[in-house]
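Shown here: the complex without one of its protein chains, the others still in place.
When the chains are written out, they are named A, B and C in that same order, and each has its own residue count from 1.
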Amino acid sequence: MSAKQLGIGLVGYGFMGRTHSNAFRRVPNFFPGVYEPVLIAVAARNEARARDFAAQWGYQRAETDWRKLISAPDIDLIDIASPNDTHAEIAIAAAEAGKMVLCEKPLGRTAAEASTMVDAVEKAGVPNMVWYNYRRVPAVVLAKQLIDEGRLGRIFHYRAKFLQDWTISKDLPQGGEGLWRLDVSISGSGVTGDLLAHCIDTALWLNGPIDEVTAMTETFVKERKHSLTGQIQQVGIDDASAFLARFANGSLATFEATRYARGHKALYTLEINGESASLFWDLHDLHRLQMFDHRDEGRLRGWRSIHITDSDHPYMKHWWVPGLQIGYEHTFVHQFADFLEGLESGSVPGPSFRDGLATDRITDAVLASAKSKTWQSC
Amino acid sequence: MSAKQLGIGLVGYGFMGRTHSNAFRRVPNFFPGVYEPVLIAVAARNEARARDFAAQWGYQRAETDWRKLISAPDIDLIDIASPNDTHAEIAIAAAEAGKMVLCEKPLGRTAAEASTMVDAVEKAGVPNMVWYNYRRVPAVVLAKQLIDEGRLGRIFHYRAKFLQDWTISKDLPQGGEGLWRLDVSISGSGVTGDLLAHCIDTALWLNGPIDEVTAMTETFVKERKHSLTGQIQQVGIDDASAFLARFANGSLATFEATRYARGHKALYTLEINGESASLFWDLHDLHRLQMFDHRDEGRLRGWRSIHITDSDHPYMKHWWVPGLQIGYEHTFVHQFADFLEGLESGSVPGPSFRDGLATDRITDAVLASAKSKTWQSC
Amino acid sequence: MSAKQLGIGLVGYGFMGRTHSNAFRRVPNFFPGVYEPVLIAVAARNEARARDFAAQWGYQRAETDWRKLISAPDIDLIDIASPNDTHAEIAIAAAEAGKMVLCEKPLGRTAAEASTMVDAVEKAGVPNMVWYNYRRVPAVVLAKQLIDEGRLGRIFHYRAKFLQDWTISKDLPQGGEGLWRLDVSISGSGVTGDLLAHCIDTALWLNGPIDEVTAMTETFVKERKHSLTGQIQQVGIDDASAFLARFANGSLATFEATRYARGHKALYTLEINGESASLFWDLHDLHRLQMFDHRDEGRLRGWRSIHITDSDHPYMKHWWVPGLQIGYEHTFVHQFADFLEGLESGSVPGPSFRDGLATDRITDAVLASAKSKTWQSC
Partner (left out) sequence: MSAKQLGIGLVGYGFMGRTHSNAFRRVPNFFPGVYEPVLIAVAARNEARARDFAAQWGYQRAETDWRKLISAPDIDLIDIASPNDTHAEIAIAAAEAGKMVLCEKPLGRTAAEASTMVDAVEKAGVPNMVWYNYRRVPAVVLAKQLIDEGRLGRIFHYRAKFLQDWTISKDLPQGGEGLWRLDVSISGSGVTGDLLAHCIDTALWLNGPIDEVTAMTETFVKERKHSLTGQIQQVGIDDASAFLARFANGSLATFEATRYARGHKALYTLEINGESASLFWDLHDLHRLQMFDHRDEGRLRGWRSIHITDSDHPYMKHWWVPGLQIGYEHTFVHQFADFLEGLESGSVPGPSFRDGLATDRITDAVLASAKSKTWQSC
């Protein structure tokens, strides 16, 4: 069935290294096509752990220097799943070597950094994608279809939140393995780049460009111990970030992200209100889409909870039977399946690096607005 | 506006005496019509409490003998809110005196007892009603309308449960004020007559006659102290009761009631599955009706939660504005408003005493089946 | 039981006139006390309708000039349920005449207007209250108790929304009976004063003072026909309003109100996230409170849906039995019961006119911020 082998080199073996690797391995089972991914190598600084990771996920070899992947002739695609501060250098090197590039989000730590990455892949003309995986949740894709079909009519409101609670404890250290998201020098920002970036990417995709924002951020815990050095450091990231926005289509929006919302683990919710219908989705029950359709008979109108598990729902004919839900990791499988299909058809779908840059521009504007306490045009 | 005064005599001042009295007082504010209820007298054995109750609810006088109400010329309607063992005697006396009669459910402790009551009111030709109030929940009325309009098509399944948890403690005494429901000599039965009777009344109304049942009952706590005498007694009531049924329309049903379902206070739920649509309702959120409509577009089908607060929902134009829910006691207001409107139009709606008898026949069959361990025809 | 009669004069017979009148009539049945409200007179310009209203609700007389109520010796309390532009004049006249004053919210159309009202009642020393009824939802009161007990610990976030969808149609006229809320000369503002004011009053009560805000408003439909004159007019109100806020306690907040959120009738929601626990409440299911308690055993933590119908829940021992919900209008009953109890005890609880002024100051800041596109201190 699969005729063309596609050699993959992965940089990073953390949480995202796992989700990407799983996608590479699941696609042939559930979305078989012309391209067959071959897991060639994983690169990471810790040699023993890189080797274990390679064994567990079936990579043929492990490297401690990602440059070895760039120069390897059997590798066609570089997948970047390492911390944010490494994205640009690796992506640019990969593009210059003519490799396809997949990059974990956010693309850069700033729009300026992301811009150099866009330049590199566009100059090299290599297929590229950013892992904004929530665009591949079947319920979110169905929302996109409904919006594009004009089912919602004129849009009045957009609302998105991404609420977590895992950094409330003052005793949580920052920096080091699994904790680099709290170290601003590596991550670039706190929840703005980590969580709001997801909300913004989906919003731009569903509701079009944002014109202007006014924002506020806060760092609730001002000092933390570094996990490796043990030293008490200033906390540089934003713990919480919220903004008001106006979209180009005239709709108003509220956005919020935090890691201090007790009781919410990864509650990404979005809602869009149109003249004729409204939609709501929630990551904690990602297999459902809520819809209110004003065209329903008056006395029978209500919010409908659509269990997105039927064969006519996006991607779902590839999985099980109606009523049987999929989970989080499936979104990465969908994205990689779409990427391979794009290679086949000659048209790789978004989110491209250019799309990733668009989101970075908004997160930059959010941080600038919070700092200056002024509205920022986007 | 209101031209004809309707003198009311209430027997009993317990929980149901309050719900009925509230109905009498609310109707003129929210459902003004030709008849104006006038609260003449309440009768109960405890003189001081009867007098307090009369003062609080605006009854003109209090009596200690209900026969005084029967013989009072200024009383047109006798309302029975006293324990089950008193229903028949009072109702028959009232009918014989030519009074209208409203009776709290269940009508009799047995179908035989209820039958004498039906005979009395029908012989006397007096307006009569049983307080199966859940027929007047707006969501349930909407369900009835949808079924009658044929929206559900052929019915396959009916399910009803009434789950409570207030008698789990072994230390709860039986008998006496507020606890007569546990004393089988007064109540006639346990949850079968108290809770299942509600489920059955609604089911007969929504889904038609039941052909046969097989049942099981249980008394989890076998002995309790009597609240007045302090003596340890055998518990005669059923603590839990469940049955399978076949309706005349060919649908299958499960029914269950218990006071031992930890976590459920008064969870009356009903569901009906038809070829084209299904409905679900739940007393703990009584202002909502869930509907699944198979005629919706395939990929957008889902259970709809209809917030029953619009002016085109049953009874709701009399209350507030969309989005603002009503509560439990409103069902009694609706029932009494319908009764008065029936007097005006000359056609008092059900549930009549005859309807109450039909339910008693099913509860008799349930108890007989549980005892004999055989299917019982109804 | 009730010894002291309290003569009531009501101005206005619209939606709020009904909710207040119902409160006056229900209190003696459910919250009997020393004071007995006596419904003396209703005043409204339309004589026939005022007379009908008086008959339906049991007012002894109807007037067409509210000044007749102010001068009536049998009236102790003036209740203002007429449009916003009449609040100040009536309240000040009532206070000067030594009457107690209850006023529908918002107190004034602006803080300046409200300030004159506060001065009047405080100078006269008369009991006063604003009908911010959501402070009397049992679930919200329970939230207040939990916060005051320190159950939530340090507060990080507050979120409130009030979403409606009743003005989406361009064909809806503005001005006139039942539509004055769209006429800015009468209402003072759109959703900011109508809906956000509720959110703000509750927030100030639960979470303390607000330090600063940045806001955005929008008028989606720019022109509407006047319902009486038929003329096309500019729309002066805000159709939607959102703001970010910082509270004095260091928590961050998002607030939003709109009448363009398709699918939401009156969805007032509030959430508060503390270090140890979080709470969520929602007007569409007002009889429930959601709570997440971090002190629960780790693997068993989850959001708890508390069905606020037990006798140990605020106000609920006065109503029915566990599992049986109350509705919207009960909040007004509670507020008036608390007012009477305050008269008895000599300490009338809030929200006082001074509390109403505090809310008006925030709504003023919100509107100013939206206009100037700057942060506003409060």
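Operating definition for what follows: contacts are C-beta pairs under 8 Å (C-beta built on N, C-alpha and C of every residue); 3 or more make two chains touch, one makes a residue touch a chain.
Not measured: the values here are computed from a predicted model.
> Would you mind spotting which of B:I168, B:L300 or B:V321 touches the chain that isn't drawn?
Final answer for the missing-chain contact: B:I168.
> Write down which of B:A54, B:V126, B:I200 or B:A242 is the residue touching the left-out chain.
Considering all chains, including the one not shown, the answer is B:A242.
> Touching the absent chain in the whole complex: find that residue among A:R25, A:R67, A:K225 or A:R354.
A:R25
> One chain isn't shown here. Among A:W57, A:Y132 or A:F280, which residue touches it?
A:W57
> To test your reading of the contact rule: which positions on subunit B touch the chain that is missing from view?
Subunit B touches the chain not shown through residues 156-157, 159, 165, 168, 214-216, 218, 220, 240, 242-244, 246, 250, 252, 254, 256, 258, 260-264, 273-278, 292, 294, 301, 303, 373-375.
> Please output the residues of subunit A touching the missing chain, sorted low to high.
Within subunit A, the residues that touch the unshown chain are 1, 15, 19, 21-22, 25, 28-29, 32, 52, 55-58, 164, 166, 264-267, 283-287, 307, 309-310, 319-330.
> Touching the absent chain: which residues on subunit C qualify?
Subunit C touches the missing chain through residues 142, 289, 291, 293, 296, 298-307, 310, 312-313.
By definition in this document, only the chains that are shown with their structure count from here on.
> Taking each chain's centre as the mean of its C-alpha atoms, give the chain farthest from subunit A.
In terms of C-alpha centroids, the chain at the greatest distance from subunit A is B.
> Working from the CA atoms, figure out how many degrees subunit A turns to land on subunit C, in steps of 5.
Rotation angle between the two copies comes out at 180 degrees.
> Quick one: report the Å distance separating subunit B from subunit C, using the average Cα coordinate of each chain.
For subunit B versus subunit C, the centre distance works out to 35 Å.
> Rounded to a whole Å, what is the gap between the Cα centroids of subunit A and subunit C?
Whole-Å distance between the two chain centres: 42.
> Which integer distance in Å separates the CA centroid of subunit A from that of subunit B?
The computed centroid separation for subunit A versus subunit B comes out at 55 Å.
> Which parts of subunit B, given as residue numbers and ranges, touch two or more other chains?
Residues 307, 310 of subunit B each touch two or more of the other chains.
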